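As you look at this complex, bear in mind that one protein chain is not there, while each of the others sits in place.
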Amino acid sequence: MLGEGIVKGLAETAKNFAGSFVSKERLTTVQYPEERVEPIENTRDFPFLVYDGSDPMAGLRCVACQICEKECPPKCIYITKSTDKKPDYVGKPQIYPARFDIDISVCMSCQICVEVCPFEAIKMDTEFELSTTDRFEGLILDREQLAKSNEYYNKIHPTEAAEVDARLAEEKAKVEAKAKAAAAAAAAKAAAPASGETTAKPAPQKDPAKEPGA
Amino acid sequence: MIFGLSIAFWITALFTVAGALAAALLKNLVHCALSLTVTFAGLAILFLQLDAQFAGFAQMLVYIGAVAILVVFAILLTRGAGAPEYRIYTSSWLAGIAIAAAVFALLAWSVITSLPAGAGSAAPDVTVLSIGQALMSTYVLPLEIVAVVLTVALIGAVIVAMHDKGDAKTHEQKGGAQ
């Protein structure tokens, strides 16, 4: 009969209306600033830079190779290479980024920078409370703001970070083994003082004084 | 009181005449239609000032609610509502003025020759009720005739609108031929 559907619909909304006062399960809304839902593991929004150890600037894994800058589709990454070198996680002296800016007003969260990075230095963040009163400068994040510890990375993306850590540890072990073998060979070859041994020793936080200001 | 007429009358009369003049003189057709509405509203208020409630409200309902809308729709559906390029002062104005003067003269003549509402005769108390009763008793035949005319108009409109479907078919055939 005409109007049957209207009555059914009215009954349905009335049920919802009354039910929302009685059962808490009906209300799916989370009262955001006070209550929060933990983001799921695969959440991603904008990239950040991973560092090892305790000093963010000294421990940056980034070597300023600029692959991400070139690959970035909207061109929102700006990198300036440093003129000097600092040792990386295996102790090898590397160029580091003197400037590393990401304009998150341009970034489209495509994750291509993460895919192309050979050094596991750039990863996707889950931080979303990025609002600012300055829409130009406030949305350009510099390397101090972008640098986040490996522990933080382990916290937000545990599975992915564990894989990365395992791979890095493997690489490092390989390098160390190689260095050890080389050192042993050198020691066996000559009794002369092996100057190469000291440089091969992993010492990432050895010289913070060498680190230039941003 | 100015010339024995209330201030309210003068204000309304001013608006009515201004609206009528604007309707005749403005260039944009939609503006003309809207000015005409001001005139309609002014006339309705004048009726109400004369205690002719039914006439006043009917004026509002029919002229502002229907005729003005009809005029506006007609303007929008027929041609652009923008200002015309040609001059609006044309030779047809002379004919227009002549017709307007004739109508005015006729109205003035009928008003002047009609019986003056002297001080002796009290104004008749015309309520909506008495209008209704008059329509249903004395004037029932004219009312019925008007009703028939309106029904015919309504059916005519429906018939005109019903050709829509046939048109769609012929369009289809045309489309097929192409």
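Labels A and B are assigned to the chains in the order they are written; within every chain, residues are numbered from 1.
In this section, a residue touches a chain if its C-beta (ideal position, glycine included) is under 8 Å from a C-beta of that chain, and two chains touch if they have at least 3 such contacts.
Note that in this section contacts and distances are computed from a predicted model.
Entry comment: the absent subunit's protein name, as recorded by UniProt, is "NADH-quinone oxidoreductase subunit H", drawn from "Aspartate carbamoyltransferase", "Sugar ABC transporter substrate-binding protein", "NADH-quinone oxidoreductase subunit H" or "Iron complex transport system permease protein". Across the whole complex, the hidden chain's contacts among the shown chains comprise A, B. When the missing chain is restored to the complex, the residue among A:14, A:108 or A:169 that touches it is A:14. The chain omitted from view is touched by exactly one of B:23, B:46 or B:68, namely B:68.
Take chain A: the residues that touch the chain left off the picture are 1-3, 6, 9-10, 12-14, 16-17, 19-21, 26-29, 31.
For chain B, the residues touching the absent chain in the complete assembly are 30-31, 34, 37, 41, 44, 53-54, 56-58, 60-61, 64-66, 68-69, 72-73, 76, 81, 127-129, 168, 171, 175.
Quick note on the criterion: only the chains that are shown with their structure count from here on.
Separating the CA-averaged centres of chain A and chain B is a span of 75 Å.
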